[in-house]
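Structure record follows, encoded as structure tokens.
Apart from one protein chain that is not included, each protein chain of the complex appears where it belongs.
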Amino acid sequence: MDPHATTFGVHSRKMAMWVFIASECMFFGSLIATYLSYEGKSLVGPTPEEILNIPLTSVSTFVLLMSSLAMVLALDAVQTGDRRSARLWLGAVIVLGGLFLGGQVYEFNHFYHEGLTLQQNLFGATFFVLTGFHGAHVTVGVIWMITLLVMSLRGRLGPERSLDVEVAGLYWHFVDVVWIVIFTVVYLIQ
Amino acid sequence: MSRERSTFLQTLLAADLLLLTACGSAQGPDWRTLRPVSDFGQLGAEVYSDLIWWTLGIFVVVELLLLYALIRYRSSRSESEVPSQVHGFTALEIAWTLVPAAILFFIAIPTVRTIFELQGAPPTEDPLEITVVGHQWWWEFQYPELGFVTANELHVPVGRTANLTLSSADVIHSFWIPQIGGKRDLNPGSENRLWFTPTEVGEYYGQCAELCGTSHANMRMRVFVDDSATFSEWAAAMQAPAVPDSAGAMTFLISGCAACHTIAGTPAQGKVGPNLTNLARRTTLASSLIPNTPEHMANWLRSPDSVKPGALMPDLNLDEQRLNDLVRFLDGLR
Partner (left out) sequence: MTATGHGSVYSGDLRSWLTTVDHKRIGVLYGISALFYFVVGGVEALIIRLQLASADGAVVGADTFNQLFTMHGTTMVFLVLMPLSAALFNYMIPLMIGARDVAFPRLNAFSFWTFLFGSLLLNLSFFVGDPPDAGWFGYANLTSRQYNPGMGIDFWILSVQIMGIASIASAVNFTVTILNMRAPGMSLMRMPLFVWMALIVQVLMLLAFPPITVAFIYLLFDRFFGTHFYIPDAGGTPILWQHLFWIFGHPEVYILILPSFGVVSEVLPTFSRKPLFGAPFMIFSGILIGFLGFGVWSHHMFTTGLGAVADTAFSLGTMLIAIPTGVKIFNWIATLWGGHIHFKTPLYFAVGMVGLFIIGGLSGIMHASPPVDIQQHDTYFVVAHLHYVFFGGTVFGLFAGVYYWWPKITGRMIGEGLGKLHFWLMFIGMNLTFFPMHFLGMDGMPRRIYTYAADLGWERWNLIATVGAFVIAVSVLVFFVNAVRSVRAGERAGGDPWDAATLEWTMSSPPPEYNFAVVPAVNSARPFWLHKYGPTRDISTRTKEEGTPSQPETPPERIDLPSPSGWPILAALGLSLIGGGALVGLWLVLIGVAVLVFGVYRWAFQPLERLGHPSFGPAPGGGR
């Protein structure tokens, strides 16, 4: 395509990610709103107070937040052409993201054994669908990061491709922010 | 004929067709929703006719402006000329923003007032409490204070406010008797309220107004607004129905009917299907789908699904003898 300047001076792919994020805000907003409207309406337990483990989840929240920091550092490294740091920090995003997901899997498994399933009550349904779809988004993000890491290892992620890393970073930070909201709404404010 | 005249006549024809369809034939507007027989319906109908006049007026003015512009400014000049290139006129924009806003204001006032009136407490200290439960595809009517339950035909005394509690046993239905007033949904798992004070003795048709499955179209009802003597007699007969003939009752029981139906004063206490107490007093059967005659009753018993597609009442495979016994028995329930 003829590379003529874009009207807003922002690269189209970056604008596309922002626009997509706006749509995703409505998606997660609907899930969160439903969670809130069904809060306290379950007819049987377990209830959030009985089963949510705030200390543990705080740790995995911290882990996810650190992964966003790693992402920022990875982008900086790609932009400055520092190949080694780029791989290091991309690897860190993957590891931290993976740790977060591992924490989710552990938590879901634990809840399942405590009797909280999708079908058990409204809390189970709304909780698992909300956090499950968030986890799915993180998973997509991790796969995306692995792809970028492989590209970097093959020497194909130089500064000329920093836009791709920036767009991936935007997605990653968004998924992180969504988690902050979920953590606050589901875990902290009961 | 010149092209301008032909287009003008075409336009006129279209307008005429519209008008003709609007006015209908000899029958003037005779619409049920605008002939309310209750206070509830009357309050709504007042806002309704208000709005009809407003919208009719706006329609005439705006469409005439449109038609006028089309006729008056139709081009007959040569292609090369161009009209004055007017881009806009702010004062006009302000005017046609404010005028509609003002009209809407006049519509909003009675609207909001009526919303609160209709959803407020019933206009009497002592309404007749009725509980309506929607089922696929029939209506259950409970009279808790009077101590009986009936189905599909609702009796209310004229001049006394009826206070309805609405819910559903399965899916969402909607309770609607057009001449009584607007509708209210029957939601499973929650209760809605509706009150009305009927003002005219008579028989009124009603129907479910929320798609509820196969026989949604067949989920009909009748409302009988009775004078107080008739209502008392009806209620008394519901509270203490005549003891039905025991042989017939036995047939009813051994045919399996009691699994689903209740007939007060007999061992039949099933709650799945409509209450059949004093069935013979009803003018219709099968949620007001068919008239209550022995012939229609027989057709229904022979094959409910043929009369009401999807009916949850199973085919009982009754032989004709049994069938006739049942029809006779049911015909005696008064």
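Going by the order they are written in, the chains are A and B; count residues from 1 in each one.
The rule is simple: a residue touches a chain if its C-beta (ideal position, glycine included) is under 8 Å from a C-beta of that chain, and two chains touch if they have at least 3 such contacts.
Note that this is a predicted model, so its numbers are computed, not measured.
Participant: From the listed residues B:His155, B:Lys183, B:His261 or B:Arg282, report the one that touches the chain absent from this view.
Facilitator: B:Lys183
Participant: Touching the left-out chain: which of B:Gln119, B:Ser228, B:Ser246 or B:Thr283?
Facilitator: Checking each option in B:Gln119, B:Ser228, B:Ser246 or B:Thr283, the one touching the absent chain turns out to be B:Gln119.
Participant: Under the stated touch rule, tell me which residues of chain A contact the chain that is not displayed.
Facilitator: For chain A, the residues touching the absent chain are 1-2, 4, 6-8, 10, 12, 15-16, 19-20, 22-24, 26-27, 29-31, 34, 37-38, 41-43, 118-119, 121-122, 124-126, 129, 133, 147.
Participant: For chain B, enumerate the residues touching the unshown chain of the complex.
Facilitator: 7, 10, 14, 17-18, 21-22, 24, 29-34, 43-44, 47-48, 51-52, 54-55, 58-59, 62-63, 65-66, 69-70, 73-75, 77, 79-89, 92-93, 96-97, 100-101, 104, 107-108, 111-112, 114-116, 118-120, 136, 170-172, 174, 176, 178-179, 181-185, 187-190, 192-193, 205, 207-218, 220, 309-310
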